[in-house]
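Please read the structure below before turning to the comments.
Heads up, one of the protein chains got dropped from this complex, but the rest are sitting where they should.
We just call them A, B and C in the order they show up, numbering each chain from 1.
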Amino acid sequence: MGVIGATGMVGQNYLRLLSNHPWYEVTYLAASPRSAGKKFSEAVAGRWLMPTPVPEQYKDLVVGDAGNVKEAAGKCSIIFSAVSMEKEKIKELELAYAEEGFAVISNNSAHRHTQDVPMLIPEVNYDHTNIIPIQRKHYGWSTGLLAVKPNCSVQSYVTPVHALREAGYFVDKMIVTTLQAVSGAGYPGSSSYDMLDNIIPYIGGEEEKSEIEPRKIFGKIEDGRFVYDDSIKISAHCNRVPVIDGHTACVSIHFKDKKPEMNEIIQIWKEFKSLPQRLELPSAPEHPIIVRHEVDRPQPRRDRDMDKAMAVSVGRLRECNVFDYRFVGLSHNTVRGAAGGAILMAELLTAEEYIK
Amino acid sequence: MGVIGATGMVGQNYLRLLSNHPWYEVTYLAASPRSAGKKFSEAVAGRWLMPTPVPEQYKDLVVGDAGNVKEAAGKCSIIFSAVSMEKEKIKELELAYAEEGFAVISNNSAHRHTQDVPMLIPEVNYDHTNIIPIQRKHYGWSTGLLAVKPNCSVQSYVTPVHALREAGYFVDKMIVTTLQAVSGAGYPGSSSYDMLDNIIPYIGGEEEKSEIEPRKIFGKIEDGRFVYDDSIKISAHCNRVPVIDGHTACVSIHFKDKKPEMNEIIQIWKEFKSLPQRLELPSAPEHPIIVRHEVDRPQPRRDRDMDKAMAVSVGRLRECNVFDYRFVGLSHNTVRGAAGGAILMAELLTAEEYIK
Amino acid sequence: MGVIGATGMVGQNYLRLLSNHPWYEVTYLAASPRSAGKKFSEAVAGRWLMPTPVPEQYKDLVVGDAGNVKEAAGKCSIIFSAVSMEKEKIKELELAYAEEGFAVISNNSAHRHTQDVPMLIPEVNYDHTNIIPIQRKHYGWSTGLLAVKPNCSVQSYVTPVHALREAGYFVDKMIVTTLQAVSGAGYPGSSSYDMLDNIIPYIGGEEEKSEIEPRKIFGKIEDGRFVYDDSIKISAHCNRVPVIDGHTACVSIHFKDKKPEMNEIIQIWKEFKSLPQRLELPSAPEHPIIVRHEVDRPQPRRDRDMDKAMAVSVGRLRECNVFDYRFVGLSHNTVRGAAGGAILMAELLTAEEYIK
Partner (left out) sequence: MGVIGATGMVGQNYLRLLSNHPWYEVTYLAASPRSAGKKFSEAVAGRWLMPTPVPEQYKDLVVGDAGNVKEAAGKCSIIFSAVSMEKEKIKELELAYAEEGFAVISNNSAHRHTQDVPMLIPEVNYDHTNIIPIQRKHYGWSTGLLAVKPNCSVQSYVTPVHALREAGYFVDKMIVTTLQAVSGAGYPGSSSYDMLDNIIPYIGGEEEKSEIEPRKIFGKIEDGRFVYDDSIKISAHCNRVPVIDGHTACVSIHFKDKKPEMNEIIQIWKEFKSLPQRLELPSAPEHPIIVRHEVDRPQPRRDRDMDKAMAVSVGRLRECNVFDYRFVGLSHNTVRGAAGGAILMAELLTAEEYIK
C-alpha cells in the first residue's frame, strides 16, 4: 500500500489511520520532488500535524517522487492519492498510476465527474463498484482501477438521506447550510486572523460540490457510465467556522411523494446498516448513523470521534415550517470525509476482490 | 430617560450608546434589589463588560430598585427595559411602568405578542406606531406607552425581505440558518468549554422567535390589534458559534408570484431608505442595508460595526437551486439587535410626538 | 472502587479513564442529593462532557448520596473524591470516608496542607507514602487512608525540576508563567464571552497553589509530619487562555550552586524514570518526561495526549539572560493533572499494599 502526497494533512491522516490496519501495510510513500529522497521523518520534520507522533514504522521509509509512477512499481498494489497539484496534472497522474496496474483511491476532486469513475460512500452506493469491470475494459487495465471519494461536506447529509431512500422515502428538495471545520482547508488553510471571533460565509467551489456530488452518488450505471439522479435538488450554503475538525450541516428536507413519520425516520436511521457492516470491514462503523436525542447535539467536538470517527451523528429531527423535516448532521471531515472514507473504499474493493 | 436592568449586558449597552446622545440624557438607573442603593460604579464593579470604560456621568448615579415603579417617578419620561426576571413578572412590571406614565421601550420578549403592543423595526414597520393611541385608550394611559423590539436573530433578514416587499416582490417561503454570537446569550452565557473548537446547533426558543416575529412585523393593524401576515412561512435553524458580536444568517428565499432579477434586488437594497432616514433620527444608519460585493462577505468581525453598528450587511446574493435566491445577512446583535434598535424606536416615537 | 462527585467534570474523567482499567472496577457512584437515587445515565443526561459516550457499565448504576458515607459501605474499598462543596465540608467528608475504612484519593485542595496527608506525584515523591502508617496511627484507621493530588498547574514544571534534583542539581529560584486551559475551571467555568479573542491574566488562588504545593512535594517527613522544602522559591503568574485541555508553563530556573550543561539536562529528562515505571503501573507513562526538539513545541493541542495524556512534554530549553535556563513545560490538566494522576496514586498505593 502506498500513499502519494504523504506529507500533507490528508496524507498524514492516511498514515495515522493505517498505522495499525489489520489488512494493509504501508510500504511506499511519495510526495513532491522537494521531499523525495529524504527519510519520511525528515520530510515531515516541523510539519507533522497529527495529535499522535509519527508512527515508528514510517520514520525511515525513503520518500519517493509522487510524479514518477515507475518509482512505486513493485512496492505496493494500492495507491492512496492525496497529492496537491493543479487539477489537470492530478487527472493525468492518477490515470498513469492506474495504467501502471495500481488500484488508485483518491481524495481529490479531479476525477469525481469522470464518467466511469465511481465516487463512493461505501454504505450508500457500494453497487457503483460494478463500474470497475467497465472501467478496466475501457482503459485496457487488468489490475489497475480508479475510485474516488466525494467531498467532505456531503458526508453528514448523504447517508441519512440515503437511509430514507432505501426505506422508500425519496427526498426531492433539500436546503443545507454547512458549518465546516478549518482542517477541511488543509494546512495552513485559513488565517487565524480570519477565524478568531469570526466566521467566513464562503468556501470556494464547496457549494457546487455539495449540490452536485450527491446526484452522482444517488445515480446509477447505464450504458457503461454514471447517470446522475436528477430527482433531487440541493441548495447549499457553506461556511467556514472556528472548529478544528467536524463538519456540521443544518438540513431541511422535502419528500417527493409519501413522507415518513418522525419516529419512523429515527427508527430507520438507528437501524441502518449496509454492506460494509455486513462484510465487517475493519474501518466500517458499527452504526453508520448515530441518532442523538439531546436537544443540542450533535456538536463537532463532542461527536466527531464517535465510532472511530466514521459514524455520521444526527440529531434535532423536527418538523420544518417550509419543507417536511429539519435535522442536524455531523461527520468528521478528515476521517469519515477524507482518509478514513478512502480506506473504507479500499476495504470494500478488496473484499469484492477488485483489489487483490 | 431611565434604564431598568442597567447592570446587565443589554443595560450596559444602552448606557454606552446613550452616553453621547444628542436628544436624551440618562437620569435614572435601576436594577435588582441587590444593586439598589449603590452608586452605579459600585454596582457594576467587576461586571462592566463594555469595550469602553463606564461613562463618567453614570458613575455617581444611585441605582434604584427596578421592581419599584414609584422610584422612577419624576426622574425621567422614557424607561428602557432590560430587566432579567421571569416572563410573567416582566409583563406586569412593564405594564406598571406604562401605567405610571412612562414610555416603556423593551428588549424583552414578554410583550412581543401582546395584541396592541407594537414590535418595531423602525425602518420596516414604522406605521405600527399607529397602535399607540389604541393602546392608550385600551389601558387608559395618557402619556404611558409600551413598545417592544423583536429578537436579535431576525434583524439580518427582515429588513432585506421588507425592502423587496416594498418594491412589490413578496417572499412566501424562506429557510434561514443563523450563526449567532455568544453575546446574544448575555453574561456569562455559554461556557467557554462549549464554545472553543465547537458550535452548538441549538438555542432555546430562538427558532420559534425567528419564525413567528417577522409575521407580526409584516402584519397590519385591524380592529385595534395586530393581524399577523400568514403569507410568509419561515423555517429557522439557529446555531451558537464562537463569535463575540454579530449574528449571520444564510437565507434561501422563494417569491410568491413575480420575482425580481438579481441586479434589481441589489438596486433595491442599495437604495432602500425609510422613515428613520427621512426623519434623520440620530441613531438611524445612513443606509439601513449595505450591499457587499466581495465573494466572502459579510463577516461578523469585519462588518458588524458598519454605520454605527446599525446597518444590516448583505452579500453573496446568488440563485438558489431549490428556491429563487440565496444571500447572507449580518447585523450587530447587541446594537442593531438590542440597545441600538430600541433607542431608534424611542427616537421614532419621539419624532412622532408619542413621547414628549 | 467508588467515585464521589461522579457527575462533575473531574468525576466524568475518572469514569472515562477507569472504564477499561486492568485492576479496578467502578462499583459505586455518588453525587449530590439532586442526583442521588437516579440511574447514572439519567443523572448526567445533557451534562456528559467527555469526548466518548457514557461507558455502558455505568449507565444503570444507581447514584448514591456522596454526603452519606454509609451508603458506600461494602460497595468498594477505594473512594475517588471529586466532590464540589465548600472546603470545610470536604475536609470533614473525606476524613469520614477514611474513618469508614476507605482509601480516599482526592483531587480537592481541602487536605493538601493537612500535616500527615501526602500530596503525591507518584514519579516525584512516591516515598511520601511512608506517611500512611503514621496517618493511620494518628487517626486510628486500619484500612482507611487519605492521599491527595496537587494542583493541575504544577505538573508541568515539578517533574522536570525533580528529575534535575535527583541528578544533583537543585533549583532554588524559579519564575513560572502558566497558560491554563478552560477545562481547569470545571464546567461551566469561564464564560465564552471572556475567552474568545481574550485571555484572563488571573485565576483565583492558583498562583499561591503553584508556589507552595511544590515545596510540600519536595519536602520530607520528619517527626510524623511533612516539612516543606524552603530552599526553593517560586513565583507564579497564572493565566487562563482559550485552550480546551493542557496547561503550558514558561519557566525560568536558577540553580543553587552547581548547574548542569544544557545537553546534560536533556539527557536527564529523556532518561528519567521512577518507581511507577519500575512497578509498571497501568497508568504510568513509559516516559514521564518527553523532550521535544522542535523550536515551537510543546503545544497544548499537539502534545497534551502523549503517552495516555500522562507524560509531561518539555521543550525550548535555552539559556536565560537573568537566571540559568528557560524551558516550556506542558501537561494534560484533566488527565495527568487530575483524574489520571489520582488513579496513578491509587495504583502506587495498591502496589505498595496500602490498599488491598
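Convention: contacts are C-beta pairs under 8 Å (C-beta built on N, C-alpha and C of every residue); 3 or more make two chains touch, one makes a residue touch a chain.
Quantities reported herein were computed from a predicted structural model and do not represent experimental measurements.
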Contact set of the excluded chain (shown chains only): A, B, C
- line: Given C:31, C:174 or C:311, the residue that touches the chain left out of view is C:174
Message: So one chain is hidden, and I want to know which residue out of A:116, A:197, A:213 or A:347 touches that hidden chain in the complete assembly.
response: A:197
Touching the absent chain when the full complex is considered, from C:13, C:107, C:191 or C:252: C:252
Field: Candidate in contact with the missing chain, chosen from B:22, B:53 or B:140
entry: B:53
Task: Write the list of subunit A residues that the hidden chain touches.
output: 49, 182-183, 187-197, 242-244
- prompt: Please identify, in ascending order, the residues of subunit C that touch the omitted chain?
  reply: 173-175, 177, 179, 194, 197-202, 204, 211, 233-235, 237, 239, 241-244, 248, 250, 252, 295-302, 315-316, 320-323, 326, 328
- line: Note that subunit B touches the chain not displayed via residues 45-46, 49, 51-53, 196-197, 244, 294-296, 301-302, 305-306
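The working rule: only the chains that are shown with their structure count from here on.
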Task: By CA centroids, point me to the most central chain in this structure.
output: A
Statement: When centres are defined as mean Cα positions, the distance from subunit A to subunit C in whole Å is 40
- line: Residues of subunit C that touch at least two other chains are 49, 196-197, 244
